[in-house]
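Only a single protein chain was left out; the remaining protein chains are all shown in position.
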Amino acid sequence: MRCLYYPGEGSAVVSVPPEQVLERVHAGTGLLWLDLDGEVEAASESLLSGFGFHPLAIDDALNESHVPKIDDYDDYLYVVLHAVEFQPEASDVRTHELDIFAGRTYLVTHHIERLPALETVWSMAQRGERHVVRGADFLLYELADRVVTGFMPVMDGLDEVIDQIEDEVFSDPTPRTLSRIFELKRAVLHLRRIIAPEREVLNRLARDEYAVIDPRERIYFRDVYDHLVRLYDINEALRDLVGGALDTYLSVTSNRINEIVKVLTVVTTALMPPTLIASFFGMNFLNLPFLNQPWGWVVALSLIIITFVGPLLYLRQRGWW
Amino acid sequence: MRCLYYPGEGSAVVSVPPEQVLERVHAGTGLLWLDLDGEVEAASESLLSGFGFHPLAIDDALNESHVPKIDDYDDYLYVVLHAVEFQPEASDVRTHELDIFAGRTYLVTHHIERLPALETVWSMAQRGERHVVRGADFLLYELADRVVTGFMPVMDGLDEVIDQIEDEVFSDPTPRTLSRIFELKRAVLHLRRIIAPEREVLNRLARDEYAVIDPRERIYFRDVYDHLVRLYDINEALRDLVGGALDTYLSVTSNRINEIVKVLTVVTTALMPPTLIASFFGMNFLNLPFLNQPWGWVVALSLIIITFVGPLLYLRQRGWW
Amino acid sequence: MRCLYYPGEGSAVVSVPPEQVLERVHAGTGLLWLDLDGEVEAASESLLSGFGFHPLAIDDALNESHVPKIDDYDDYLYVVLHAVEFQPEASDVRTHELDIFAGRTYLVTHHIERLPALETVWSMAQRGERHVVRGADFLLYELADRVVTGFMPVMDGLDEVIDQIEDEVFSDPTPRTLSRIFELKRAVLHLRRIIAPEREVLNRLARDEYAVIDPRERIYFRDVYDHLVRLYDINEALRDLVGGALDTYLSVTSNRINEIVKVLTVVTTALMPPTLIASFFGMNFLNLPFLNQPWGWVVALSLIIITFVGPLLYLRQRGWW
Amino acid sequence: MRCLYYPGEGSAVVSVPPEQVLERVHAGTGLLWLDLDGEVEAASESLLSGFGFHPLAIDDALNESHVPKIDDYDDYLYVVLHAVEFQPEASDVRTHELDIFAGRTYLVTHHIERLPALETVWSMAQRGERHVVRGADFLLYELADRVVTGFMPVMDGLDEVIDQIEDEVFSDPTPRTLSRIFELKRAVLHLRRIIAPEREVLNRLARDEYAVIDPRERIYFRDVYDHLVRLYDINEALRDLVGGALDTYLSVTSNRINEIVKVLTVVTTALMPPTLIASFFGMNFLNLPFLNQPWGWVVALSLIIITFVGPLLYLRQRGWW
Partner (left out) sequence: MRCLYYPGEGSAVVSVPPEQVLERVHAGTGLLWLDLDGEVEAASESLLSGFGFHPLAIDDALNESHVPKIDDYDDYLYVVLHAVEFQPEASDVRTHELDIFAGRTYLVTHHIERLPALETVWSMAQRGERHVVRGADFLLYELADRVVTGFMPVMDGLDEVIDQIEDEVFSDPTPRTLSRIFELKRAVLHLRRIIAPEREVLNRLARDEYAVIDPRERIYFRDVYDHLVRLYDINEALRDLVGGALDTYLSVTSNRINEIVKVLTVVTTALMPPTLIASFFGMNFLNLPFLNQPWGWVVALSLIIITFVGPLLYLRQRGWW
């Protein structure tokens, strides 16, 4: 648990010890940011109650709830956002939940893992950068903006892996390729299930009237929203690519069977007739035609060659090899 | 049939005999909960009429109607919810219907089977737990919350079975695997058909104005609604997984045919030419070339080995084995 | 053509001869039900004009129009409903159109075939059952209710046939199975195209303000609407089952090819090498190794057995048989 | 270019020479219908400007714009409709654009090809049929009605071709069948892209308030709209049929491979073992067992028969032939 406090224009940002947090909040001036890291103990839970948050909201915040959402409690907003992280070795996407209570003069954040996006904004706030400490709504915007910006490298990572796999599918498709395609498909669907509601959250921040957000600042949330629209778009494009890779896999496999069976048929068609000829002249009838002529074997060999070359030429013409 | 009655703040919860139920209800104070278990006899049916419920609503309540819904009759709400139960051995999901009439001072529930969710709330109400007996709307919330909470283990169970099947598909797919995939698909679709309208019911409880529900309590139903949104989401993810398992099954099968045909082709291509050579020298022409040379068989054997190894090497190079 | 007339509370229902129909209608009291059966002749057509119906509505009523719909002409409603009938031998669903003009004091129905649903209501009306002759809107409700109730046995019939086919697909799929699956698919899609607009018609009867329908009776139409919602739901479930049967068919077929090719490959792999060995020792070189040893054939036989059993064991290990 | 003019009740319809058209229009009484056929020359273009049409609308009318639409310019409507024509030999659907400017006292139509629907209405107007010359909105209705009625034979034609192809798919599927399926699919999709916006145009004519259309006449456009709803429905049914034909094609092909491979496997399994036996006894070892017994060949023959019949019986039992 850590806490920053910015008394107002001209003052410096200060750290606040836990026992003074509620006192500062109830004063109702300046800007306070309380960040709860990791699993929350009873102490912090009672602290949250001290803010006056609804028990249901606190409950949601302390449990992982998996879907970005926004609840309006008039005096404060409860916002759930998700940051994402790409794990290329497993073609997997991990998501980290960030719970935010945004009041007029304070922001309370909670997350289990360390979030790079939040750390960046935290140090900006610590340095008292003007556009960050302008108000709780600006802090919220900065957080949302950084979280969403963090999606782009994930998309790029997925794109790269899909590129690799597309090449693999055409050059050397194996069951391993198949299972990677399905991993990717899952990752892309996972992302979609995060981006779609996150986009909706930002849309509401950009459009709805909230007591906590200055109408003139909505344009900033609109900007993040536009960003998410574009991310959703890119994600859909990735989904098409993955779907295409799967279709290609199946087509390429089907094609290969085609080619393999062609080889089998060509070989069989070319070799069975001469084998029959040879077997014919291997019969033990003493007076088999040609058998007793000295040039008999030439006839046999000719027949063998004809029945071997004939089908080959015919299939060549039909383009089978 | 069983009935609880809570006269108000400070009093204890008491059991009410069937003949006094209507009297208490018409008094219009306190909180009464009537629970009808199993098939309903004529007696209970006339009791329900005594509450003043619309004949159509009673009809719906006594027959299984299969779809969660909410009907507003001004003085009371008629709500149908569904609890679910997972049967892992059959990869199947069973649903149990719970019919609820919610008035301002009473709650009437009806169900055929024993519902764990209802039993839990019943014993809480029996103990007179404060947040339960605060009003009929709170009782309704508690019931809805427990019913919905009961979906999660079902989802987890399905998820586990899907995991098993995905492994099976890659390692050893059999027609049994296929029929299990279809069972799962059906279970997931069944769940979807329950969750989607149940979500809609909660949405309406959270948004619409009902005389029976205190506007300030709507936030509680909103919480259950959020839970159902998340469940729907998880269910969609499960659907994707099952669909993916089916695609994988088909791809893996197609891949296997590929491999089997490859083996067939390699074997045929490697063995037919030497067999032809051997048959050739098995012809009974006396003056067949090489036949009468003592080293003739070496030539034949060489030819056999060359025509055997040659195709093998060629196909090796093309990566067929 | 037949006509019933109910003068009002306490009176008996009487049959009305065609020439008196318009007179009774224009009197504007009581309740009159005119039923036109089969193809309509010019006489009945002019009768309909006598009611004051719009020429377009009469036109629609006399021609089969194929889609349930509702048109509001202020003084009267023109409603098209469809009853269904299942023909198990052909896995087919037939629909029968029922055209209804509903005024405040009369109901005019028209249909080509005999409809069991209508006959039931007709005899109830003849007996003067109170809840039927309460008004034209109640007659309309009863008709709609019976028509919709008639869908359920059709659904059950389809369900049963689908069950049979699912078993058939796993046990013994033939092209006949395939064509039955497609017949079922068509039947289910046909039903959907009836249920969806019929649901919409009932929805409008339950929600919109019509001069002809007492607002207090709307709850009855809402009940029929709920029934249709559930039917739509069941139909969608049937559609999933049929779709699943098709997928299963394809998977099972693909699986069978797999197994057949496996057998082919095992047989070929086990028998080609020993045949080569036997052909080798069938060559006519006099000094072929082992040929002149008395134990030579044992060597050959051993080689044959080894090259026969070896591949069999190897493929056994790979689980091919 | 041709022009009709109907001065009003009681008068006869007269032909108007081009130079008098604008004069009559600006008089603002009676009903004038100007029909522009084929490619439009500069003269007609300036004529259109004389009507006071917006340059953009004239532009749209003179160029083929491919999508039915309606634009409201207050004083007049600009409507684009499409008539269709079926070409059974190519399984193709052709569409003909009809541009209509509808003012209060005039109608201007433009089309490239001769449209049977328009010709019918033209001769009705020439004969001065009362319901046609009642007003520009009635003329518009008649045109729309005839154009839409013309879709039905196209649908029937497609239906017939689909029936043929379905039979073909089950009896004797060839690549030609496949390409016809795709032609049909394209035709059905083409129709959909016409019907959907055309339906929307009629919907707007039936619902929206246009100065040009008498509110009491809207019911007529509603009738055409209902017709288009039904056509859309039938077209969707055709789409399902075509999709089903494609699925059937694939399933039947897959089934055939199955059967062919079965034959191959049965033949191979039955004939390879006896061939091995025969080759075995064809080895040139002098003291091969049984070889020197007079009954030896009976043993060999028995072995050959057993190894031939054994697999056949076994596969028969498994139902492979």
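In order of appearance the chains are A, B, C and D, and numbering begins at 1 in each one.
Please note the rule applied: contacts are C-beta pairs under 8 Å (C-beta built on N, C-alpha and C of every residue); 3 or more make two chains touch, one makes a residue touch a chain.
Since this is a predicted model, take the numbers as computed values, not measurements.
Trainee: Who touches the missing chain here, A:Glu129, A:Asp159 or A:Asp223?
Mentor: Result: among the candidates, A:Asp223 touches the missing chain.
Trainee: So which bits of chain A touch the chain we can't see?
Mentor: 170, 219-220, 222-223, 226, 229-230, 233-234, 236-237, 240-241, 244, 247-248, 250-252, 254-255, 257-258, 261-262, 264-265, 268-269, 272-273, 275-276, 279-280, 282-289, 319-320
Trainee: What residues on chain D make contact with the chain left out of this view?
Mentor: On the chain D side, contact with the omitted chain comes from 54, 56, 60, 65-67, 69, 71, 172, 175, 178-179, 182, 185-186, 189-190, 193, 246, 249-250, 253-254, 256-257, 260-261, 263-264, 267-268, 271-272, 274-275, 278-279, 281-284, 288, 290-292, 294, 296-297, 300-301, 304.
Rule of thumb we're sticking to: only the chains that are shown with their structure count from here on.
Trainee: How big is the rotation, 0 to 180°, that puts the C-alpha atoms of chain A on those of chain B, in steps of 5?
Mentor: My answer is 70 degrees for the C-alpha fit.
Trainee: Once you find the CA centre of chain A and the CA centre of chain D, what distance in Å lies between them?
Mentor: So the centroids are 41 Å from each other.
Trainee: Return the distance between the CA-based centres of chain C and chain D, expressed in whole Å.
Mentor: 25
Trainee: Can you tell me which residues of chain C touch two or more of the remaining chains?
Mentor: Each of 250, 254, 257, 261, 264, 268, 272, 275, 279, 282-284, 288 in chain C touches at least two other chains.
Trainee: By the document's touch definition, which label belongs to this structure's chain graph: line, ring, star, complete, or other?
Mentor: Shape = line; chains linked end to end, path left open.
Trainee: What's the complete list of touching chain pairs for this entry?
Mentor: A-B, B-C, C-D
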